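One chain of protein is taken out of this complex; the other chains stay put.
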Amino acid sequence: MKKNQMNKTRKPLSPVMIVIYVLLVLLAVVYLAPLFWMLMVSVKENKEVMSAPFGLPTTIHWINYQEAWTLGKLGIALLNSVLVCTVTLIFSLIFGSMAAFAIARMRWKLSGAIATFFMIGMMVPVHCILIPLFVRFAHLGLTNSRFGLMLPYITFSLPMTIFLLTGFFKSMPGELFESAAIDGCGIYGCFFRIALPLCRTGFFVSGLMTFINNWNELLLAMVFISDPARKTLPVTLTYFVGPYATNYVQMFAAIIIAIAPTIVVYCLFSNQIVEGLTTGAVKG
Amino acid sequence: MDKILRDKKAICVFIAPALIMFVVILIIPMIQMLYYSLCDYAALTPPKFVGLANYKKLFFKDSTFKIALKNSIFFMIFSAVTQQIIGVLLAVFLTNIPKGRNVFKNIYYLPCVLSSAALGLLWAFLFNPKIGINQLLAKIGIEGPLWLMDSKGFIVLPMWVIAFVALWQYVGQNMMLYMAQITGISRDVYEAAYIDGASKPKAFRYITLPLIKPMMITSISLNCIGSLKFFDLVYNMTQGGPNHRTEVLATELYAEGFNYFKYGYASAISVVLLVLCLVVTLLVKKVIKVETYEG
Partner (left out) sequence: MTKRRLMAAVLSTAMAASALFAAVPVQAEGPEEITWMFWDDLQATTDTTSLGYAQVLERFNAEYEGQYHVTAITTNLEEYDGKLNALIAAGQTPDVYICNPGPNMDVYVEAGAAADLTDILTNQEADWYATFTDGIFDRMTYDGKIMGIPTCFQAACVYYNTEMFANAGVDVPTTFDELLTVCQTLQDAGYTPISCSAGTAWCLSMIAGYLCDRQGADLNAIAAHEANWTDDVFVQAATKLQTLSQYFQPTAAGDSNDQATAAFYNEEAAMLVQGSWVIGQMNGASDTIEDKCGVFQFPAIEGGADPNRTIVKTDNLLMSSTTEHQDAVIALMKMFTDETAQKYMAEVAGKFPINKNVEIDYDVAPAQLKYVQDIMANATGTLGFYNESLDSVEAGDCFDNAMVDVFLGNQTPEEACQTIQTYYEDNVWE
């Protein structure tokens, strides 16, 4: 057992491992089958979706993608989404990590209360503050602009970011900061040179959640933005849902176009982070 | 050390940006919401103060609210229990398998990346009696139930279906959180344990579990809040139907506010939801005690 754990040379798998692998593969099928179905639907004709939703497509209609791209104005929507989500991501991570550091590491009376206070942000249903928020933003001329959308996105992302990062900062051994302080590091030095670099996984996890939440956010984007040139992806996806009938094929094509970048970015970063961690752990 | 950690100015600098945004954009509308919950308010005309009338109606007259509350609590308990257990198990399995860790992890995480609207539609198709799973069941001679329309029992079948779909979609999130924490545990700790003759389950019990405990609070709290506020899949799969039997708090407040223009009443539901979230989070904190590293 011990050897297995230590060096990953070719060893016959233990029966337990085989059972685990079988389970994992079965589960993977459960996860992939629906996505495969989405792919299939996206190259069918609408009529076929109704008559044979689970059959393989008789002919492949790549045209769906082309039409979804132009009709849904996906190009500009993609750009808007990238812009809004990236800016949101950066600011929520910066502001969030600062607040989380103060809550998790610094000593002050109100830290616990402030942490709970921020958590309230996760509990407020967005539907109910939508109208007051919109009215306020409208008076300030911030509706119908991408910046006006970023502000609530950053704010709504903060509680989760702070909450997660607090956990990560708390789990760092205190000795690290002490020795840094002895070496003459100030509080800002501790934050930038020790806490942040060590919190890579935390940044990745909370950044990912923030990004995905905002990438898929529909309600605020729908209500705040009226100008087609500033709409984000989830809003344009609803173009294909009509009042009496839904254009399934183009909608799924658009959905696949919409999720592709997320998946690519996610796979790239997640592998890098995991590798970085593993090497780090081995060295440590 | 202690001195620099008590630096008041630094604390202000760290907290200020987040706090200001938070208060201006979230807390002020939230206070408005609290006020509206005491009003007869249709968004289009100015609110009319009615005291506790909305709450009275909510607790004593509204049968849909009772269903929504029941469903939400069921959903929370189900999600918290299943997602934690399966999430931890997956994380442990994946960190221990020699090969394919990233592939499996990415696959299980995939649904989290997708919009619930798309997935809701997809599963609604799958559970549709005419074209979905029932057709496959019929081939082996089983008459499938009305997955999304059956209305018998304390917790109706569609609620179970939605709960399982939510488990499918979000368990990857927990797995990720735990994996991040487990891979952060130094390998030396395990090496030492194995040298001392500890078995794998023992190592899990005495090393992994205590070390992921802080993450457990985080994860369970997120789970509970997320599932109490849960909206997307329910809205996209059943819209709360048939006859409100799968209504949860979030869908009910959406219907009251956006379909029936009763914002005051919807605000009252939001307040109940918020209080519920708060209570649950505090409970989670109380129940799972954690010793943090004190620097």
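Think of it as A and B in the order they're written, each chain with its own count starting at 1.
Convention: contacts are C-beta pairs under 8 Å (C-beta built on N, C-alpha and C of every residue); 3 or more make two chains touch, one makes a residue touch a chain.
These numbers were taken from a predicted model, which means no experiment stands behind them.
Checked against the hidden chain, the listed residues B:I28, B:I86 or B:A193 yield one contact partner: B:I28.
The residue from A:T143, A:S157 or A:T210 that touches the chain not shown here is A:T143.
Checked against the full complex, the one of A:L35, A:I131 or A:I212 touching the unshown chain is A:I131.
The omitted chain makes contact with just one of the residues A:S14, A:S51, A:Q66 or A:T86: A:S51. By the touch criterion stated above, the residues of subunit B touching the omitted chain are 20, 24, 28, 42-45, 61, 127-131, 146-149, 151, 241-244, 257-262. For subunit A, the residues touching the absent chain in the complete assembly are 46-47, 50-51, 71-73, 83, 130-131, 134-135, 138-148, 151, 218-219, 222-223, 226, 230, 238-247, 250.
Here, only the chains that are shown with their structure count from here on.
Averaged Cα coordinates give subunit A a centre that lies 15 Å from the centre of subunit B. Remark: subunit B residues 1-2, 4-8, 10-11, 13-15, 17-19, 21-22, 25-30, 32-33, 36, 43, 93-94, 96-98, 100-102, 104-119, 122-123, 125-126, 131, 135, 168, 173, 176-177, 180-181, 183-188, 190-191, 194-195, 199-200, 214-215, 217-218, 221-222, 225, 228-229, 231, 250, 253-254, 257-258, 263, 266-267, 270, 273-274, 277-278, 281, 292-295 touch subunit A in the complex.
Interface residues of subunit A, counted against subunit B in their complex, comprise 1-2, 4-6, 8, 11, 13, 17, 20-21, 23-24, 27-28, 30-32, 34-35, 37-38, 50, 53-54, 94-96, 98-99, 101-103, 105-108, 114, 116, 118-125, 127-129, 131-133, 136, 151-152, 154-156, 158-160, 162-164, 167, 170-175, 177-178, 181-182, 186-188, 190-191, 201-202, 204-205, 208-209, 212, 216, 218, 234, 237, 252, 255, 258-259, 262-263, 266-267, 270-271, 274, 277-278, 281-282, 284.
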